[in-house]
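A single protein chain has been omitted from the complex, and every remaining protein chain is retained in its original position.
The letters A, B and C name the chains in turn, as written, and every chain counts its residues from 1.
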Amino acid sequence: MNDSAATLPADDATALGLLEDMLRIRRLEEKAAEFYSAGKIRGFLHLYIGEEAVAAGAMRQLQAEDSIFTTYREHGHALLRGMSAATIMTEMFGKVRGCSRGRGGSMHLFDASLRFYGGSAIVAGALPLAVGMALADQMRGRKQASACFFGEGAMAEGASHESLNLAALWNLPVLFLCENNLYAMGTALSRSQVQTAMAERARLYGISSESVDGMDVAAVHDAVGRAAEAVRSTGRPHFVELRTYRFRAHSMFDAELYREKAEIEEWKQRDPIPAYQARLEAAGRLTPDVVEAMQQRADKEMEAAVREADAAPWEPVEDLTRFIYTRNAAHERHEREHAGEHAHDVPRGDTPGAANGLAR
Amino acid sequence: MNDSAATLPADDATALGLLEDMLRIRRLEEKAAEFYSAGKIRGFLHLYIGEEAVAAGAMRQLQAEDSIFTTYREHGHALLRGMSAATIMTEMFGKVRGCSRGRGGSMHLFDASLRFYGGSAIVAGALPLAVGMALADQMRGRKQASACFFGEGAMAEGASHESLNLAALWNLPVLFLCENNLYAMGTALSRSQVQTAMAERARLYGISSESVDGMDVAAVHDAVGRAAEAVRSTGRPHFVELRTYRFRAHSMFDAELYREKAEIEEWKQRDPIPAYQARLEAAGRLTPDVVEAMQQRADKEMEAAVREADAAPWEPVEDLTRFIYTRNAAHERHEREHAGEHAHDVPRGDTPGAANGLAR
Amino acid sequence: MTYREAIRRALRTALHDDRVFLMGEDVGMYGGSYAVSKGLLDEFGPAKIRDTPLSELTFVGAGIGAALGGVRPIVEIMTVNFSLLALDQIVNNAATLRHMCGGQLSVPVVIRLATGAGKQVAAQHSHSFEGWYAHIPGLRILAPATVEDAGGMLLAALDDPDPVLIFEHVMLYNAEGDGPETPQPVDIDHAEVRRAGRDVTIITYGGTLGKAMTAAAELSADGIEAEVIDLRTLRPLDDETFLASVRRTHRAVIVDEGWKSGSISAEITARIVEQAFYELDAPVERVCSLETPIPYPRHLEQAVLPQVPAIVDAARRTMQADV
Partner (left out) sequence: MTYREAIRRALRTALHDDRVFLMGEDVGMYGGSYAVSKGLLDEFGPAKIRDTPLSELTFVGAGIGAALGGVRPIVEIMTVNFSLLALDQIVNNAATLRHMCGGQLSVPVVIRLATGAGKQVAAQHSHSFEGWYAHIPGLRILAPATVEDAGGMLLAALDDPDPVLIFEHVMLYNAEGDGPETPQPVDIDHAEVRRAGRDVTIITYGGTLGKAMTAAAELSADGIEAEVIDLRTLRPLDDETFLASVRRTHRAVIVDEGWKSGSISAEITARIVEQAFYELDAPVERVCSLETPIPYPRHLEQAVLPQVPAIVDAARRTMQADV
């Protein structure tokens, strides 16, 4: 654990890119909050404001062939994975052109073509999936990382123990990314887990583990880069704890009775965006006009996203029962009765595209 | 971890009692095996032969007001808790005079009056129960230990992580007794868990933890005695790993394909009974005739148990639906319709005895 | 008074008993994810209002163990969706222990769960499993549909020596209704006739009672008088009440938010057929949820759920049937 500020990335594309990534997430989340209030987004909405350095630093280090699993607080991750703000916003609006046809909403952003396997709304529910994806990669000789983002709250669940053990036991290329924002809803880490050092937990399973200042995007970028590379080259699991803080309520329903305003204010002093911007400026690598341009681009992007989302159509009710089963048994039965075929010979129905990389 | 032989208990009652306890378990198990082969015991039967030093050393240290939770491999624990061999054997025969009316069989020996809360057949399934019992004790100001025996296999389950965490977090008086016999059915510990040092696992949660030679009854007696006392005096959880080995198959169905005969033979050299007997003899505290007398008593006890079990009646089929619910709603409805009473005023039905210590 | 307030009042009453405590995720400092237990931590302190870690399997199991130890835990599982993680403890311990040990023990644990869809929280957060749970012998399954039952069932459950699961429908927490000033336990063995009628029996519970009542009002405008039965207790099922009604009306419609196949509506149909077959003037009708994971957008979510027009149509069909 070392909190002295990490070295800035050498190349400007990365160094400035990280800032823009954070700005884009912030702007996306602010728009989401705005349109939640306007009633266009409903259900649960979990904002990532304050935690942008984590996704920004990490996502840039994940390659196209790596796989990604996240929680319900995943809008930023999806955006930086390459999903358009429009597809994300459209999903949050519940429209059929959203990345999950609008069926998932803010907690379930998916894009199989980007190997983005969704936001999962069961705490720790994606950990076993990521372990399994890594197993598939191992079996198929793919030298890629299966990256799983999860909150420190997930580390209380039995699934975290089982998943760490299995990944370590079978030498699976899982990249565990623990977003420790100190709270699980209203429950402070120290009120729910005896062992609050997440990296220690992982180390007990012989998993190389590191704890990083998650408010420092350069530090995250550096640490996750090393860890991801290590996963790919060794085929073994690695664990990174990213110490961060959410500035907003857990979800839009949360009255925040469980923490002091002062604590939030203190953390806001460490807002990852201005902090990093200042460092870039101090290093003479950023001028205000560049930031201004970034901000304008982000504004435009998110406004366009909202317009697109708002204009997009709803999924027709008749389509509701599509995609429960891949094979359509009724249709198939009909076919067979008319053609004397066997069930297992029949074409598979309505999968759009080569879903699971089965063909890769 | 210290395997040099532990000091023998100073008083002869204890020192010799430990030997007799082990002999009784061994004899009970041998009889059970015999009557399994004879078809009188059916279903699963998990023998404790080879592991006797664990139950013998531990059970003597548990007080009447402590609570006990065990696995399906619990005949020895039940016997030393004070359940008669006859009630145990009768249960294994499935007869109504067995400790669980014959309904549970070998895996589910219960005696609420002895605070023996059963064999549990779901691996790790009793851990949360023991934690809850400790919580009840804490809330009621009872300074007792809630002791839970479980195999090292249970430590792979998510429930073990959650239970260790919760017990430590809430300072609950749980005595975790991990019977590490190196195998979970056919799965060697090192093939299923990365962290094979069970005591280390517990320590991570800040739980005082010790690993003991489970083939040395004096060592077990000493360690569990200290741990149990510490639980009672501090109200905090303690963990003891008991390193042991089962000489027989996992259950009567097991062909033992997964371990070498030589390994078993090697462990048999460390059979806890002759080893301890030899130590007592070397210390001049035991003569062969005393052992002989113990053995004869055990033989007689177990033979009488079998006779009693064999002669005992079956539960009548009509009683099958008793004890599903405590209140008998149908009966009660009838009563109310005839007496205008309210549901919650009605007496509780057919509980035999003050079950859960609700009245204590 | 709201459904939420009624539960909170009942909690408060219950918590004055030394043996009673509440535990669950975020029941304390957060105030409960549906704000049911708001304020109780201040009032009763952290020994009685216990925030648990995210460990459903273990804190539910610990509730069972604590019940064995002579206290009376109220375990809140934030929503039924997360209860699947704890199902082993509920089925293999809570429901089973008493019978398996020959009656020596009972397990007086009360488990409260928020259930149901309607809040647009999508497929992993919108299950209605109360009817599914009703398959398990040894459990008592309650589904309060009214403000009175919301509080009263909790108190009655605490009086019950066996494990009781109370499913509180998320769409009801803000519902207003009459409740007693001083919370009182209510009967938890019987169904209740919520509206008398002679023509057709509508059988429902929990979150869909309101829809059934609305449907009955609409039908009444057309001269069809529906009797509406609120099952209240899904296990053990009080079949006498609905059978008596069906024997009078000769027609039955079951409304259930569970997925149709294997929902409790199937069990009710079977019992009617087994015990009142010759009294039926029409096939039993079921209005249930469409068999698909619950989608996020409102129009789709509502399309999945049982709705008033479907209930009205089903009732009408039974009236047109011809034996």
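A few remarks follow.
The definition used in the following text is that a residue touches a chain if its C-beta (ideal position, glycine included) is under 8 Å from a C-beta of that chain, and two chains touch if they have at least 3 such contacts.
Worth saying up front: this structure is predicted, and the values here are computed from it rather than measured.
Considering the entire complex, the omitted chain makes contact with A, B, C.
Residue C:Ala266 is the one among C:Val27, C:Leu41, C:Ala266 or C:Leu305 that touches the chain not shown. Screening A:Gly125, A:Gly186 or A:Gly214 for touch with the missing chain picks out A:Gly125.
Considering the whole complex, the residue from B:Ala33, B:Ile122, B:Ala230 or B:Ile264 that touches the absent chain is B:Ile122.
Checked against the full complex, the candidates B:Thr14, B:Ser84 or B:Thr187 give a single residue touching the omitted chain, namely B:Thr187. Touching residues on subunit C toward the chain that is not drawn are 57, 81-82, 84-85, 87-88, 91-92, 95-96, 99-100, 122-124, 127, 131-132, 134-138, 235, 237, 258-259, 261-267, 269-270, 273-274, 277-278, 280, 282-286, 291-293, 295, 323. Residues of subunit A that touch the chain left out of the display are 67, 98-104, 108, 110-113, 117-118, 120, 122, 125, 127-137, 139-140, 146, 158-159, 162-163, 165-166, 169-170, 322-327, 329, 332-333, 342-344, 348, 350-353, 355-358, 360.
Summarising the interface, subunit B meets the missing chain with residues 42-44, 94-95, 102-105, 107-108, 120-125, 153-154, 156-158, 184-187, 191-193, 253-255, 257-258, 314-315, 317, 320-321, 324.
To be clear about the criterion, only the chains that are shown with their structure count from here on.
Top contact pair of chains, counted by C-beta pairs, is B-C.
Relative to subunit B, the most remote chain by averaged C-alpha coordinates is A. Think of the whole protein's Cα atoms as having one middle point; the chain whose own Cα middle lies nearest to it is C. One inter-chain figure worth recording: subunit B and subunit C are separated by 38 Å, centre to centre, where each centre is the mean of the chain's CA atoms. Mean C-alpha position of subunit A lies 46 Å from that of subunit B.
Annotation for subunit A: residues touching 2 or more other chains are 156-158, 192-193. Contact with two or more other chains is made by residues 52-53, 55, 57-58 of subunit C.
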